[in-house]
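Missing here is one protein chain; the remaining ones are kept as they sit in the complex.
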Amino acid sequence: MSTDAVLYDHPGPRAKTRNMILTVVFGLGLLALFYWIYLKFDEKGQWAPELWKPFLESNTWVNFIIPGLIQTLSAALVAMVLSLTFGIVFAVGRLSDHWWVRVPAGAVVEFFRAVPLLLMIFFIFYGLPYINGGVPVSAFWSVVIGLTLYNGSVLAEAFRAGVRSVPRGQGEAAYGIGMRKNQVMRHILIPQAARAMLPVILSQLVVLVKDTALGYIVAFPELMQRGVNDLGANRANVVAAAIVVAAIYIAVNSLLTSLANFVDRRSSRRGIRMQRTAPTESLPAQALDASFSAADGVAGARNQA
Amino acid sequence: MRISRMAAVATAAVLALSVAACGDGSDGAGGSGSGDGIVGKAAGGKLVIGVKSDQPGLGLQTGTTYEGFDIEVGKIIAKGLGLDASKIEWKTTVSANREPFIEQGQVDLVIATYTINDDRKKKVAFGGPYYVAGQDLLVKTDSTVTGPEAMEGKKVCSVAGSTPAKRIKEEYPKVGLQEFDSYSKCVQALGTGQVDAVTTDDIILAGYAAQAEYAGKFKVVGKPFSSEPYGIGLKKTDTAGCTKINEILKAAADDGSYKAAWDATLGKGGTPAPTFDATKLTNCPA
Partner (left out) sequence: MDLLSDPDNLDLYLTGFSWILRLTGAGALGALVLGVILAGFRVSPIPVLRGFGAAWVNTFRNTPLTLIVFFCYFGLYSTLGLELSEEIDLNNFWLGVVGLAVYTSSFVCEAIRSGINTVSAGQSEAARALGLSFFQVLRMIVLPQAARAVIAPLGSVFIALAKNATIVGTIGLAESSNAMKTLINDNGSQVILIFVIFAGTFAAFLIPTGYLFGWLANRLAVKR
């Protein structure tokens, strides 16, 4: 369905009045709620200037928030690059013709998708040195490895759905002109799947940025740790600090989300997006199945948090 | 074309990794130049000391620098080893990673509200104690609470998994226990009245009570119900370093620099410096 406006008639005069009344009522209710929250915060002294003054000082930004944000973003970026690699390798692994590749790859992907990231990061930091002969794992790498294993598995599933969503004729034609499986994968299927998956990859980046906050469990000095815990310890303003930090997360992630949407629209305009909405009746049934699983893959991967 | 694009992606990946690795490099095991022990490290011109970053009055990262009593003690030790304070690299540790940091050589010393106990002695050596803390309660100034016995049916806050939290659970099961991942949050909840007390070592609580932002709001009850000798952690094998630390501490107590360190930090509010008990300096491995 193209979008929203299909669900209701174009409003006539009565509907317009009704909508107007509902708008006003709801809007006023919302404003009242916000005002009440404001008053309550005021009552508890949360707007006291000494709690907010630190955010006018350069020390707060230069030594707490910005270094924290840099740690957050660099962990997210490194993990993104690694997850992509991990994702492609394991997606191809799961699509392999050999069961001894397919099964272990599937097990790895399923396992890491099912284990909470918090437990994983904690284990990598405290447990891995017991396995790798006592080589310490820094907080940064604990977070990055944890994020990679988890998001890589999610991306592997997304890629797999993407590869399956490429119209079957593409692969068949490639085999037809004598390409080997490896070549079909590399030259035909993955490039098409990757383009279809670009928005998913970008929205996974949002997940990565958010999930770095779980680094608190190993005291990774990311935005939450520096901006809320450390700053809060210094200036006794945890709640104010948390509000500011939340605003930063929302700003950064909204930027990434709108980038993802932009790419999504751009690629769909070019007609290379996999069918995610209802396919039209003219498509053959098999393509439909494929596009449904792609839709699931996309939506599923998007919703991993 | 496709292959070159993949190659580009791979190159980008490698670059990102190497950049990250560089950024991380400074964290690696400290210079292994001259000698294993801290005496050798100090002679090499650098000492990495693990401290708390979020504990007002003890170890607090205020921006580019750290300040607090633990930090001053660290400076005393460095000075005793003939090292200028500017040659110390401070590194944030949290309670759970103090032993691993020492064992793995990520830090040379840990001075971070570090209680000496037998479990930890199996892994690291302790110089000191330089202070004997005790678990206590931080309450609002107008509170009448006198100790954990008086807390039945009330709520006390501590850090999840910490020794003080465990002691409350085991010895005062009727006290409601709220746990967070940092004391700052506990103190915040105390300020707004969700909990009636915060519990941990008295010296940590004193740090919050003395913090300018909380001036006059909180008090420490002052009846410690445990004994937590604070030590200076270092590699278990470094007996010479451990003995040296004790010598330095003793000298610092004699020449008044220990008292000066206290007065500059936790003693700011007028709390007199504790008396330093040199007879307790017996924790070095034989």
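Lettered A and B in written order, each chain numbered from 1.
Criterion: a contact is a pair of C-beta atoms (placed from the backbone, for glycine too) under 8 Å apart; a residue touches a chain by one contact, two chains touch by 3 or more.
These numbers come from a predicted model, not from an experiment.
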item: Listed residues B:69, B:90 or B:180, member touching the removed chain; value: B:180
item: Touching residue (missing chain; options A:52, A:123 or A:175); value: A:123
item: Chain not shown: contacting residue from A:78, A:137, A:213 or A:236; value: A:213
item: Chain A, residues in touch with the chain not shown (by the definition above); value: 1-4, 6-9, 11, 15, 19, 22-23, 26-27, 30, 37, 40-41, 44, 46, 110-111, 113-120, 122-123, 126-127, 130-131, 206, 210-211, 213-214, 216-217, 224, 228, 238-239, 242, 245-246, 249-250, 252-254, 257, 276-279, 281, 288, 292, 295-296, 299-305
item: Residues in chain B touching the chain absent from view; value: 96, 155, 160-161, 176-181, 185, 188-189, 192, 194
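Quick note on the criterion: only the chains that are shown with their structure count from here on.
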item: Chain centre separation (chain A, chain B; CA means) in Å; value: 36
item: Interface residues, chain A side, partner chain B - complex; value: 44, 50, 59, 62-64, 74, 77-78, 81-82, 84-85, 125-126, 129, 134-136, 138, 140-141, 144, 186-187, 191, 216-219, 221, 229-230, 232-239
item: Residue numbers on chain B that touch chain A, as the complex places them; value: 2-3, 6, 9, 12-13, 16-17, 20, 23-24, 27, 53-56, 60-64, 92-94, 96-97, 100-101, 103-104, 106, 181-185, 187-188, 192, 211, 213-214
